[in-house]
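One structure, as structure tokens, below. Some questions next.
A single protein chain has been omitted; all remaining protein chains appear in their positions.
Entry: chain A
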Amino acid sequence: MLSKFIKVMENRFVPFASKLGSQRHLLAIRDGFISIMPLAIIGSLAILINNFPINYYQQYMVGVFGAEWTTFSNYIYSGTFSIMSLLIVFSISYNLAESYNNDPLLAALISFSSFIITIIQSGPQGFTIPFKWLDASGLLVAVIVSLLATEIYVKMMDLIEIRKNTNQGTMTPILNRYFSALIPTILIFIIFSLMRIIFAFLGIENIFQEIYRLIQLPLLGLANNLFTALVIVFIGHFFWFLGLHGTNILEPVIQTLYLPALQENIQAVSNNLAVPNIFTKPFFDSFVYMGGSGTTISLLIVIYLFSNSKRKKDLMKLSSTQSVFNINEPILYGLPIVMSPIYLIPFILTPLVLTLSSYFAILTGLVPKTIAMVPWGTPPIISGFLITGSISGSLLQIFNIFIGILIYFPFVKIAERIKD
């Protein structure tokens, strides 16, 4: 009966998840975020270095480098994490144009300019770029502008391409390429400039402010809610259970919602204000997905300590080292967990419970909120310390792994009894 249920789920959800996972614009957004990740991680760690909440450390740094020692890292942060929207405009556009087999560099440059046209403000000293909207608060506008500009560019280039094929030109290829790009480029800038004027006419001088207030702020509010976090964890793991990379499929949503949340936290820390958000991208990566999706590090420990079955011991040999770096495909497909009715429950239940436990640990103040980001392959216990700047982050990870062990234990036993 259970296997029939799984079959139905598979037939119903796999096509849907596949469509979501292969959608061109979502893919471009996901790849766009992946491209800027190194910069975002370095920027967030720069702020962490400034703000380790250890008195001795702070005094030592001031003693060695002087009171202005934090300026050094602040520069790095301001040039990376702080201009996230600027970076993302370029990288989403680049990835989207590339997927159309069009000139990615030119498309990215056009999108970049379109973004600047959208953001500049006139003031008494001429045009200025408001720096505060270049960070994650301008993210939604950045995504829209880059998709829009690139789409118009690609569509117009396709039209020109068709015309060009009907009457062959005599120009050299490279010259030809830039000449034919001229008309779409001009048109795109006209559209964006005109848009500014129309918005100004409607009384909206700063589009960023309006979109932030009307869409992004409510979205962030929704994201920083326990229920939403549980739903996102559930969907991601449900897709994984069907054999699809759930967290990857959801990546565009997770990044757009939870990267700005992290940025707000970082900003607050560097201004000595109260840190606002519990749910951020590193919250999930480091407190919940330890050893990979499904917190399989706990499962591996259970198998290692309590299992006699030889096949599983072999599996352990294959995957224990990678598991430390949060790679778990061999376990998911090899044990297997994917499509296994027995592992369905702990595989989905463990991350949900850990989302709850981490939430309450942070809510009650036992563990500080996340203020930095590390690469997703950073081993647990190390990552917990780095993202919170506190040992209690690591302790929460150990506690969570222990809960995971308790949840997985009975199911491993059942699975073995059925095998025998």
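Methods note: a residue touches a chain if its C-beta (ideal position, glycine included) is under 8 Å from a C-beta of that chain, and two chains touch if they have at least 3 such contacts; residues count from 1.
Definition applied: contacts and distances are computed from a predicted model.
One chain of the complex is hidden; its UniProt record names it "PTS system, cellobiose-specific IIB component", one of "RNA polymerase sigma-70 factor", "PTS system, cellobiose-specific IIB component", "Fumarate reductase iron-sulfur subunit" or "Putative transcriptional regulator".
Screening A:131, A:333, A:360 or A:402 for touch with the missing chain picks out A:333.
Within the complete assembly, A:95 is the residue of A:95, A:263 or A:383 that touches the hidden chain. When the missing chain is restored to the complex, the residue among A:248, A:307, A:320 or A:357 that touches it is A:248. Here one chain is not drawn; of A:17, A:188 or A:401, the residue touching it is A:17. Summarising the interface, chain A meets the missing chain with residues 17-22, 24, 27, 30-31, 34-35, 95, 98-99, 101, 240, 243-245, 248-249, 315, 318, 322, 325, 327, 329-336, 338, 377.
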